[in-house]
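Missing here is one protein chain; the remaining ones are kept as they sit in the complex.
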Amino acid sequence: MSLSLLILVGVLFSVGTYLLMERSLTRVALGVGVLGNAVNLLIVAAGSRPDEAPIIGRSGELTDPLPQALVLTAIVIGFALLSFVLALAWRNWSITENDEVEDDLEDRIVARRAEKNSKRGDVPHHEDVEQ
Amino acid sequence: MTFIRSAILDELVDRWLSKVAALVALYVTFRGHNAPGGGFAGGLVLGGVFVLQFLTGREPHLRHRPIRRPTMLLGAGLLMALGTTAVPLFVDAAPLESHIWKPDIPVIGEVKVVSSMFFDLGVFMVVVAVVLMMLLSLGARGSSLVGDDGGEVS
Partner (left out) sequence: MVLFPAVVAQFVAGALLLVGLRRRPAIGALVGLAVLAASTAVVATRGIGASTTLTETVGWLSTLGFDLVFELDGFAVLMALIVLVLGFGVLLYSLAYFEHDSTYARFVGLFMAFAGSMTGLVLAADLFTMFVFWELTSICSFLLIGLNDKSESARQSAVRALLTTGAGGLCLLGAVGILQVELGTTAFADLVALQPTGAVMDAAIVLILLGAFTKSAQFPFHFWLPGAMAAPTPVSAYLHSATMVKAGIVLLARMSPVFGQSDLWRWWVVLAGVATMLIGGWRALRQTDAKLLLAHSTVSQLGLLTVLVGLGWSTALYAGVAHLVAHAVFKVALFLGVGVIDHELGTRDVTKIGAARRRAPLVVAALGASTLSMAGMIPLFGFVTKEKALVAVLDAEVGAAGTVALVGVVLGSVLSVAYSARFLHALLSEPDRGEHDAVANHHEHHESSVLTRVLLGAPVLVPAAASLLFGLIATRVGKWLVAPSTSLAGSAKSKLVLWPGINDALIISAIVIVVGAVIGWRAPLSVAAPHGKHRSRGERSFDAVYDATLGLAKRLTRVTQPGSLPMYVAVTSLTVAVVAIAALAVDGWPAFEGFVSDSPLTIAVTVLTIAVSIGVAVVSARFTAAVFLGGVGYGAAVLFLMRGAPDLALTQVLVETLTIVIFLLAMRSMPHSFAPASSWAPKTVRIAVSLLVGIVVPLLVLSVHGARTAPSVAEDYAPRSISEAGGANLVNVILVDFRGFDTMGEITVLAVAALGVVNLVRAAERHRRQRERENSNASAAAGSATGDVS
């Protein structure tokens, strides 16, 4: 385990979380990018020793290839995800001329319904039997 | 929409870069089986070239022909990867099981071909297509690059 990598991972997680809590979608995208890097470094740092690249034929002890295989696809998928978030930010921008995250409308509606309900009585009465 | 423009760059990008880069990208893809590289990296190399072309004001192209339908490439790549996964099932082997050919080609000598290389080629095509699609759609605001119908280059 490398202490400097550990500290780096910690800092990247802090920065990523901080950016994720912003309202500006561009900064959220930046946070997603930073967190992606943090997780990739974390997996490599925690999953293997810093030995020779896992290619058969190289001299010396080979490092564990599995974390690398995981991270390799994670890097590319992280890119795709980041692009998607950016596309969202852009769409928001072109439609509303700002790139901020709005409050979730559905949650607001539920909350308002709850307020209304606490004042209302109960369900309509069961009046009679039919047929 | 042009970010950078100069005659030398035009020459460089149009005449050489695209062709050389395509070769480099394929090389990176296929050497990946034995050395650093592979379909993801190779695809990103070619994607980088397209970015360069895009930034110099061109549509991404190979051999002067703009790539109009990256979604076709995307589908082809997925199909190729899927095919490599499925073919071993028909010859009574586990999915994705590799087969190794060693054809002897005149002049070059013995060449080792592994069936999983085609899988990597599929990955390569998907990555290239993904980069192209993102480039063309996010880069196309206000221009005619995004069509009404398919979202492809028009």
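When the chains are written out, they are named A and B in that same order, and each has its own residue count from 1.
Definition applied: a contact is a pair of C-beta atoms (placed from the backbone, for glycine too) under 8 Å apart; a residue touches a chain by one contact, two chains touch by 3 or more.
Bear in mind the structure is a predicted one, so any value in this text is a computation, not a measurement.
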item	value
Residues belonging to subunit A that touch the chain removed from view	1-24, 26-27, 29-30, 33-34, 37-38, 40-42, 44-46, 48-57, 62-66, 68-69, 71-73, 75-84, 86-91, 93-95, 98-101, 103-105, 107-108, 110-111, 113-115, 117-118, 122-131
Absent-chain interface as seen on subunit B, which is shown	28, 32-41, 44-45, 47-48, 51, 55, 71, 74, 77-78, 81-82, 84-85, 95-96, 98, 100, 112, 114, 116-117, 119-120, 122-123, 126-127, 129-131, 133-135, 137-141, 146, 148, 151
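One rule holds in what follows: only the chains that are shown with their structure count from here on.
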item	value
Centroid distance [mean C-alpha coordinates] between subunit B and subunit A, Å	28
Partner subunit B, residues of subunit A touching it in the complex	53, 55, 72-73, 75-76, 80, 83, 86-87, 90, 94
Subunit B residues touching subunit A - in the complex, by the definition given at the top	34-36, 38, 40, 44, 127, 130, 134, 137-138, 141
